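== chain A ==
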Amino acid sequence: MGELRLMKGNEALAEAAIRAGVDGYFGYPITPQSEVIEYLMSEKPHERTGMVVLQAESEVASINMLYGGGGTGKKVMTSSSSPGISLMQEGLSYLAGAEIPCVVANVVRGGPGLGDIQPAQSDYFQSVKGGGHGDYRLFVIAPASVQEMSDFVPLAFDVAFKYRIPSLIVSDGLIGQMMEKVELFDPIPRLTDEEVIARYPWATNGKPKGKERRILTSLDLDPHKMERHNWALQEKYKLIEENETRFELIGCDDAEYIIVAYGSSSRIAQKSIQLARKKGIKVGLLRLITLWPFPKKPIEEFVKNGIKGLLTVEMSAGQMIEDVKLVVEGRAKVEHFGRYGGVIHSPEEVLEALEQKLIGG
Partner candidate 1 sequence: MAEITLQDIIKPENLVYQKTKLMTDKTLSYCPGCGHGTAHRLIMEVIEELGKENDTIGVAPVGCSVLAYEFMNVDMQEAAHGRAPAVATAIKRLWPGKVVFSYQGDGDLAAIGTAETIHACNRGERIVMVFINNGIYGMTGGQMAPTTLPNMKTATSPYGRDIEMMGNPLKMTELVSYLPGTYFVTRQAVHTPAAVRKAKRALRMAFQNQIDGKPGVSFVEIVSNCNSGWKMEPVQANTWMEENMFPFYQLGDIKVDGKLIDR
Partner candidate 2 sequence: MAKVRGAIVVDVEGCKGCGVCVPACPTDVILLAKEVNGKGYHYAYMANPEACTGCSNCSIVCPDGVITVYRVKLTA
């Protein structure tokens, strides 16, 4: 059993960064996730592992520092919250286009605009439908516990480097701020410079003797080459869809209705399902773990098995519901429930919505 600690979600993310062998964290304070950089600064990871921690002048600078550092093959990370993630969209598009691995964490808060500082899940579109310009995808994963805030960091880096894709950890203010027991994983040592040079021949860390220089760019003024590049990216994304989709099914075996949720909403929905079962309503939970790639297969299965209806529960006006509807293609009832703008729905509210919208009457 690894070391056990009672921690805030944000702190667990930061501790995991040090343990995952991250080489550099470049970030900017924003509520509700400033604890991440504060923890890193006070932990002095430079003394623990040689990790660099730098407070940048903005989120724009942060994401571009990730571009530079990740481009040299080092493990680099940042974290922010919704308005700051908006500032990073240009950088994310460039990172995706130049195929540079990195990890970005979004601790989502209410919006749009400056919004508020309470939890929300209204950045789904921003996270999986671009956000930045151009045809690209990010690997998007949604923790639903403080444990997953820790565990998903090394996972996000593994996927990022395996496929040369930026990874986005989509959390929310609730998970970021709440405290839970975490079993911390054993530290993964940082790679040495020589190991980085040997493992990543694409990385720009000094032209090897007798070899060609490396160039990292997302520009190609020849449209035919650009199309081929985009085609290759799409092929890569298909591979990720086949191999990296993650989800969890709770109580779905005999379910007549399914709640689809991720993050905090999935925790709340678990209580709703207990309440529903007590009333004799057979509800199951599909917890999305990866938001992209989107877990299409389980939804397709539900539809084929004649599910009576699906309720997406998200702290938003309804974003993830669109991806559910795309899979369902009108073959079953799909409804949305969610409080938004920073308000958190209660398990009872969710059950009530299920009864009203899906079961009807």
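Quick note on selection: all candidates are chains of the complex that A comes from, given by their letters.
The definition used in the following text is that contacts are C-beta pairs under 8 Å (C-beta built on N, C-alpha and C of every residue); 3 or more make two chains touch, one makes a residue touch a chain; residues count from 1.
Remember, predicted model here, so these are calculated numbers, not experimental data.
K.L.:
What candidate from 1 or 2 touches chain A in the complex under consideration?
P.N.:
In this complex, among candidates 1 or 2, chain A touches 1.
K.L.:
Provide the residue numbers of chain A that touch candidate 1 in the complex, in ascending order.
P.N.:
For this pair, the touching residues of chain A are 23-24, 26, 52, 54, 56-58, 60-62, 64-69, 71-72, 74, 76, 90-91, 94, 98, 193, 204-209, 213-219.
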